[in-house]
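Removed: one protein chain of the complex. Kept in place: all other protein chains.
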Amino acid sequence: IFFNGWSPRKHQLSVLFSFDYRVFVNRSVTLENIKCYGFDMDYTLAAYKSPDYEDLGFELLRDRLVSIGYPHELLRYNYDPTFPTRGLVFDTMYGNLLKVDSNGNILLCSHGFTFLKRDKIHDYYPNNFIQRGNTDRFYILNTLFNLSETYLYGCLVELFTRCSRYVNCQKGFKYGDLFMSFRSMFQDVRDAMDYVHDTGVLKESTLKNLDKYVIRDPNLPVLLTRIKEVAKVFLATNSDYNYTEVRLMNVSICFSSKNPKKQWRAFFDLVVVDTRKPLFFAEGTVLRQVDTNTGKLRIGTYTGDLQHGTVYSGGSSDIVCDLLDVKGKDILYVGDHIFGDILKSKKRQGWKTFLVVPELAKELQVWTEKSLLHFSCRECPDISAIQTRIKVVTYRMDLSYGQMGSLLRSGSRQTLFASQLMRYADLYSSTCINLLHYPFSYLFRAQSVLMPHESSVDHHPLNFPSPEFSALDHVQKISEAKV
Amino acid sequence: IFFNGWSPRKHQLSVLFSFDYRVFVNRSVTLENIKCYGFDMDYTLAAYKSPDYEDLGFELLRDRLVSIGYPHELLRYNYDPTFPTRGLVFDTMYGNLLKVDSNGNILLCSHGFTFLKRDKIHDYYPNNFIQRGNTDRFYILNTLFNLSETYLYGCLVELFTRCSRYVNCQKGFKYGDLFMSFRSMFQDVRDAMDYVHDTGVLKESTLKNLDKYVIRDPNLPVLLTRIKEVAKVFLATNSDYNYTEVRLMNVSICFSSKNPKKQWRAFFDLVVVDTRKPLFFAEGTVLRQVDTNTGKLRIGTYTGDLQHGTVYSGGSSDIVCDLLDVKGKDILYVGDHIFGDILKSKKRQGWKTFLVVPELAKELQVWTEKSLLHFSCRECPDISAIQTRIKVVTYRMDLSYGQMGSLLRSGSRQTLFASQLMRYADLYSSTCINLLHYPFSYLFRAQSVLMPHESSVDHHPLNFPSPEFSALDHVQKISEAKV
Amino acid sequence: IFFNGWSPRKHQLSVLFSFDYRVFVNRSVTLENIKCYGFDMDYTLAAYKSPDYEDLGFELLRDRLVSIGYPHELLRYNYDPTFPTRGLVFDTMYGNLLKVDSNGNILLCSHGFTFLKRDKIHDYYPNNFIQRGNTDRFYILNTLFNLSETYLYGCLVELFTRCSRYVNCQKGFKYGDLFMSFRSMFQDVRDAMDYVHDTGVLKESTLKNLDKYVIRDPNLPVLLTRIKEVAKVFLATNSDYNYTEVRLMNVSICFSSKNPKKQWRAFFDLVVVDTRKPLFFAEGTVLRQVDTNTGKLRIGTYTGDLQHGTVYSGGSSDIVCDLLDVKGKDILYVGDHIFGDILKSKKRQGWKTFLVVPELAKELQVWTEKSLLHFSCRECPDISAIQTRIKVVTYRMDLSYGQMGSLLRSGSRQTLFASQLMRYADLYSSTCINLLHYPFSYLFRAQSVLMPHESSVDHHPLNFPSPEFSALDHVQKISEAKV
Partner (left out) sequence: IFFNGWSPRKHQLSVLFSFDYRVFVNRSVTLENIKCYGFDMDYTLAAYKSPDYEDLGFELLRDRLVSIGYPHELLRYNYDPTFPTRGLVFDTMYGNLLKVDSNGNILLCSHGFTFLKRDKIHDYYPNNFIQRGNTDRFYILNTLFNLSETYLYGCLVELFTRCSRYVNCQKGFKYGDLFMSFRSMFQDVRDAMDYVHDTGVLKESTLKNLDKYVIRDPNLPVLLTRIKEVAKVFLATNSDYNYTEVRLMNVSICFSSKNPKKQWRAFFDLVVVDTRKPLFFAEGTVLRQVDTNTGKLRIGTYTGDLQHGTVYSGGSSDIVCDLLDVKGKDILYVGDHIFGDILKSKKRQGWKTFLVVPELAKELQVWTEKSLLHFSCRECPDISAIQTRIKVVTYRMDLSYGQMGSLLRSGSRQTLFASQLMRYADLYSSTCINLLHYPFSYLFRAQSVLMPHESSVDHHPLNFPSPEFSALDHVQKISEAKV
């Protein structure tokens, strides 16, 4: 089943096939069975340069807040990419940024830029625990767009805490008769986010300086071309048509030649804009055609055969299956965003998922380098000395990721983000381009999960032939033999 | 923190500390922190001899069915311990016994004693999948008491299928104007189970022949005595007082001396009967005192200090915590039954759990022996030959467990039971006696779970000092240093 | 559409057609359209003599409590029919009996036999209000079987409150180290109810003295015979077959002749026992045939045509429709019990409902007599004098019903029972025999409900021709005219 005898394993230690180029597997996926590839746009096909893009987002947010009345001292803050990590939780009651595990246990907690000690955390959160289901109070900052917002919460709390004009209270700050609650601050930042994204301010600034903010990858057309030879390809983005067009025209230096307007659409069998994910994966909205000349919606819905180059607005994941005549389980959907709703869509439709996690490059680098600082536990007679050493090593390792540590773990414990990644993504990698390094006949095989008693037995686990393998295969075999 | 320098690791390969004696770890538990041990009775402290006890249960059920009108041919069937495996699902619509994984995918399916082929299964269950949440239709046979019932479903379907008087239909059998649906057959068996358990028929037969049905372990008093030196101990059983007394008086040969009636209670700080688990772990019922002379309930509730030897009826897990003055997280509860509700209780009360899985002895034996038949994948040039070989090995391995295969897996895939075991039990072992092999200062440490990209890096994972370890420890350290 | 020119209106004031004989209408029902009549047994076809039967129930309950350890003083209490009213709520936390309206506002509250003042009630229940949805705490005593139980709660609380050995606490009584909570008292009474009903103690005592406990009505065979001439008739009872047979053989003096065993079944097209209502109205259970010789269930289900005289066990309302080949909306179901689930069944199946409310005879009598004591508000210059007079009148009226007042109202306010009666019963009457007084072509017409602004206009409302009437009829008419 391997393609031309080519196997990624052979290259495993070579420079070319470094970890950065690998695709990782939570649940086995047989590429040969994938009949259709779907792509998100932002951060998936069209990635942004980090931290420049976050920097831009932060400045626009910050300036917006000052314009609606926040103190001018806020302008002194500039984006610091070493502070925020994706997947943090903002507590709108107490103004803290929290790093938590999948059960809501607190791994790290900052108030402004101050990291709190365990007993201080305990004052805020008895049992060091949050009810993360309380989404009214706890806001999860899961997307890459949330990074600048995350840093801004840090800045605001820091600013008011240090500003002598304001009195620190448990749920906010007081200044004369005015009370600035963390809750209202949160609402202001959310409103500013809407302003920056919905009014087009961010898009305009991005388009003005594409070279600065946007990654152009010559491999992208190569990837899309190769995929199109073996499967159907679609784009499903929450952006509107006009922004989608400009972004994808400029996504690769190779695109700039000749007729980029037509050219980019040629890579897709179907283009759907205004998808309103996660609604798209549930009931969806009415599917409309887009007039690609004006960018306006046509009234009514096109019902003829799928025409190449037609662009749609709205719809749903079900409709995409119908239009492309594929079943959910034959689709690999590549995106950068963990939707709680994708789970639902998995249940109902079985789409395979490929999550793009740009931070993975750095995560892998730190993990690889720092874990070499290991030590042999057995030789060391003094347990407390070992423990101290472990703490030192782990701490250094954590700091290598940034002030908030790794996106995926804190010491021995996995983050909420990591648990969602393992639950909702079948495959993941730092970029979708990494699919290029695997033949389309490739079987991404998940590691066998052994139970504790099984792994205690000292032998290599059986190499089961496929993830679908069970005793049923024998029943089959025997029955066939009998017949 | 180790006790007298004693470590189970040293003995790992010795005869004395074989796998059979081990306790396995899903989530780390520090025994040193456990202030209270709770025990279930049946199959936990008071185990039954297998398969004699299942055999008895089967006969009583079978005879009951014949007495309410089932054909006398049923009497020809005797219990066959090689057929049933715990954790199977009975489909009350189609009469099939199913082995499924945690998502409801079918691993194995029998109709009577005939194992169905994949395409036949597909006819019954499109996508080889059941909605296991549909508990109205699918009945999970999770407890050891269900084993004889499981085999009886096989017998009944086999009997009617082969009996020429009956016409086979999709949902049952027809005989003249009578229709015998699988659903009504199921209800009859459930009613017979209630009859056999509630009327005392099974208990009487057991007590008449204790030597035949009941395991007596000289180590049990040793275990309970040792625990009592370091922690509180309670018993919480769904049985009534009289049966509890007789069973526990006879649970060890050492108990038979002197005054067994008083003696057995002396092992416990608290004895609670009629617990009505899983209700006990939720709202519970009213706590009543039992008159240990008559076995009758007292009216009202005792409210003074806990008196040694007092026996209670009813109550709830919360009340137990109050009476013993311990917190949920300080309790290790040892039982043989996976309650969906224990999960809830874990959330609210954080009881640690130790699951007794008697099958584990055999599971480990087969796993150890058969997996030595392994083969090296890399040298073999012909993939289909490998696959065939794997199938053969796996099949042999499966049959070694019994006709339905392992309790915990089918080939590379884990069963629903295995996934529940991993989710709900912190520790598990084939018997609670195995706790004897560990010092009370022992730290049961769970294996680190590495994410796919982490385990791809070729070095030993860091040995994190404790499962509670996160970057918070550094913040703590640094802050303390500053102060 | 009237039968022989006969109209109940003409007789409205005559002695023969007194209010006691009337059927009252919440929602219009056209008898002509009813194709099938269903009957409950206890208190519907087979009524008990009140208060002798409640008296018997009380004694059995009381004696049971004493036998499990309750003080012998309890034996001094005898049933007092003037105390309890159906539909009261027992608060298992504080031991109070409550009369409430549909929103949970408290209309009356007794602790033992002492009626509490408003401020005392307020101490127990801020806002004079209970969350009646909290069924874990508040137990609604809705059925006629609950009457003796209701009185027993009064006795128990009275006994312990007055007994000098016991200390009164908020949630129960203390006696040395023992605490007798209202909750445990409640559970004991519930267990005693199960004992009295399930072990057959009550049934045996009833059968021993049929003349004393059972009403025999010569009109019942007349009613059933008449109905059977125009529609199908079925019986659906939660009782088992043997009790059903004895009760219905003895339900009328006319039945005692010749062959009563066969005779009673001849009145029904279908007899279903063990119905497990309200489950019967939802998913139901497996339908089984009853061997009318032995009373035992047959295995399997009869599937041939409906045979006269066959008796079934279990099943569901859906199955009844299938067996009798009628639609839900064509059935009038006559029973004495308000099931929350009948509502559901109404939604799904549209069964019409006729509720038997034996208390109605007395309710009507008091309402008629006492309301003649009215007074003219307008002539009276002094408002507070009027109010006092109203209070006096209302109080006398309430006492005429009993200590707890009317089943249906307290002063100007309706009880929870009344609101359920209006919501769930289409028709209601003091006995099902009253159906005899209406021709089978009768249209039971609900009063028009006028909105406040409509009834302010001083003219008689239009007599709309049918409750189904809307403007659609005109559209129809006009359209037909055009065609």
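Think of it as A, B and C in the order they're written, each chain with its own count starting at 1.
Keep in mind that, in the parts below, contacts are C-beta pairs under 8 Å (C-beta built on N, C-alpha and C of every residue); 3 or more make two chains touch, one makes a residue touch a chain.
Computed from a predicted structure; not experimentally measured.
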| item | value |
| --- | --- |
| Among shown chains, those touching the left-out chain | A, C |
| Which residue of A:R162, A:R298 or A:R396 touches the chain not shown here | A:R298 |
| Residue touching the undisplayed chain, where the options are C:T44, C:S316, C:S410 or C:T431 | C:S410 |
| Among C:L108, C:V273 or C:I433, the residue in touch with the chain that has been omitted | C:L108 |
| Where the unshown chain meets subunit C, residue by residue | 1, 19, 22, 24-26, 99, 106-109, 115-118, 121, 360, 363-364, 367-368, 371-372, 374, 377, 383, 386-387, 390-391, 393-395, 398, 405, 408, 410-414, 418, 421-422, 428, 446-449, 451-457, 459-477, 479-480 |
| Contact set of subunit A toward the excluded chain (per top definition) | 68-70, 136, 174-175, 177-181, 183-184, 187-188, 283, 285-286, 288, 296-304 |
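Rule of thumb we're sticking to: only the chains that are shown with their structure count from here on.
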| item | value |
| --- | --- |
| Chain contact topology (line, ring, star, complete or other) | line |
| Distance-maximising chain from subunit B - centres being C-alpha averages | C |
| Centre-to-centre distance between subunit C and subunit A (centres being mean Cα positions), rounded to whole Å | 60 |
| For subunit A paired with subunit B, centre-to-centre distance based on mean C-alpha positions, whole Å | 39 |
| For subunit A, residues that touch 2 or more chains besides their own | none |
